[in-house]
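Note that one protein chain of the assembly has been removed; the remaining protein chains are unaltered in position.
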């Protein structure tokens, strides 16, 4: 009896947490559709004209999704060995945050607006790639971006420093009457400008302010190239690394190389493999 | 007699559908000019001041082009073996959509405004490359972009997910009185910001909203590098692949290699060819 | 006597048209300063508040520069063998266009505003590189960009086609009351959006218009990667080509290779030279 129960639990675990079995793939797909539908409902309910006409229907649907997500949460809890680990995991927290607003809204009016946090469940959308053939692409992109994170964060720190310095100077130059109300707002303007977003809600009025802004734009225009350069470079490295490790020696076919080997142990040929050729695609 | 007719049909097919013969090139060029002229006429007619003064002349020209396109459509139908295949092909549908509004406008006033769909015929503009020497470039770009489509679509899905999550949070932060009227509009704002377009029709007012917007801009500024990296990388691969396959062995001149060969069958030299060297330019 | 005169002419030619001699470098530098000064004068004169106070002084300076440029033009004419060739060359036309407005303004009031075309003389600024050590960099960039022009023009044609099609559809969707007054203006909006400039002078109002605009932005965000990829790639090719041709065989030192040689004629070593290593920099 104990074994049967364990068996049932294992099967449930496989269905909910993994995507290898048919049941698991079905569950992932169904969950994705329900998540998307629940987000569409929350989105539509936020549009005033739709809320007025279909508010009641959408209210019912919101509760239907809330109950479905509650069931899913309970199933996740009982089918896993260490439930607390799931509860405190990132996705576990997101699942809980998506549930709470519905129940809070019974006691506190207005808590319903927190339903927008359901959008966070969208992060599960990336499980869709486990259903398709995107695994190698996503793995490849992940690896390349992981290598870039450090360099990109140095870059963002530099941009922020420039934004704070230039924002402070612009606050002195343009003064409050021209929309640069405070240093934080001037820094916000500097970020809007360097990133080339350019809302135009704040823009320089004085000639010197415009000159300074032109300089900031040219700087932003030049340094946008830096993250691109970094990622392009790291993609090339990631790709080169991948194929080289995936292939056997092009000369003698020997396959058991050390992970840091550049040349074939047995025949001395280079293990560097042209990225484009093998197997076509 | 039957043979002559078949001959006439084949020649018509060659002229209309292919671009190898002189007649075919002439037909493509003439068609392109007529399409461009018809679009210019539709465009000018949409400008209120021009419509008031030259509306009658433009009306006549629109019918001239409609009749020319109708003739072309009939010729395309009778010169092809399986007309239905053309009718239901993408370009066939476009050709039909470009025709219908003129005839509809006889029965329904206002249907004329659908003439703007004639712009779709512009897609035939790419036939111009068959007239010039652009074929290798366009083939090269096509191949490189085809390889990127999957990775770019993963990227766009990520951007969309970020836009929905951030749009939802901004809706909570900024509220309706600041222009973030509904979640869909906030998501629209998030896309405007991440892509660095930045119209400024909706922009954050509260300090926390501006802080969040600054974060979104810096994220958008960093991740714009990802598609660039992907395409740069895939262009390099496509180019490397192309030259390597186009050349014979640099060592012994042997030319009959398998498509997946990395080294010369006969002498063992690498077939990887430096992209810049062969033949200059 | 005839020889002395020829000598004087040759020396004048060297000074004005070339930059190898000290006199030539001095002339180029002086001309550059005069051009910059004349443009600053035209610019300042266009600012209403400065024109009111210093209009008379600036007027005198404008005539000083006009006379200097007239003298330069005459010197260029008499020091060159085939004057007509200079007159009808691109820079010759620019020099003439920079002169005419001053003399026209004697007869026609308002012709002075054409003085802005003096800005075209700024193109001579690139001669500054002949004074410094930028020649190799500028040659390198030129070569790389020349190879990209064809691919970039295909890309721009694609962007234009997309802009016309999307602009036409947006004209139907948003209608005149929302600022999309005519198809040409809608196409202008589409270009503003795809290039991520985003002025915000025209922006979609209807929900469907915003959805369509979001799509356009995501398309623009993705395809901006294409020219970058092309240029990055062509820079790599140009650079690789340059060093490889500049070096002798790294193995045996043999220097007389064919321009399309990939391997050393004499010893068979690869002539592909690592771009970073030789001589440091």
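So that you can tell them apart, the chains are marked A, B and C in the order they are listed, and the count of residues begins at 1 in each.
One rule holds in what follows: contacts are C-beta pairs under 8 Å (C-beta built on N, C-alpha and C of every residue); 3 or more make two chains touch, one makes a residue touch a chain.
Remember, it's a predicted structure, so these values are computed and weren't measured experimentally.
Only one residue in the set C:67, C:93 or C:116 touches the chain that does not appear here, and it is C:116. When the omitted chain is restored, the residue from A:26, A:74, A:93 or A:172 that touches it is A:172. Seen across the whole complex, the unshown chain contacts chain A at 147, 150-151, 154-155, 157-158, 161, 164-165, 167-169, 171-172, 176, 181-184, 187, 193, 196-200, 203, 207, 210-211, 213-214, 217-218, 220-222, 224-226, 228-230, 232-233, 236-238, 240-241, 244, 259-263, 272. On the side of chain C, touch with the chain left out of the figure occurs at residues 39, 42-43, 46-48, 113-114, 116-117, 119-120, 122-123, 125-126, 129, 134, 137-138, 140-141, 144-145, 152, 155-156, 159-160, 184-185, 187-188, 191-192, 194-201, 224, 227-236, 239, 250-251, 273-281. Residue-level contact of chain B with the missing chain is found at 196-200, 228, 232.
The rule is short, and it goes like this: only the chains that are shown with their structure count from here on.
If you lay the C-alpha trace of chain B over that of chain C, the rotation comes to 90 degrees, to the nearest 5. We define each chain's centre as the mean of its Cα atoms; on that basis chain B and chain C are separated by 28 Å. Multi-chain contact residues of chain C (touching two or more other chains) are listed as 196-200, 228, 232.
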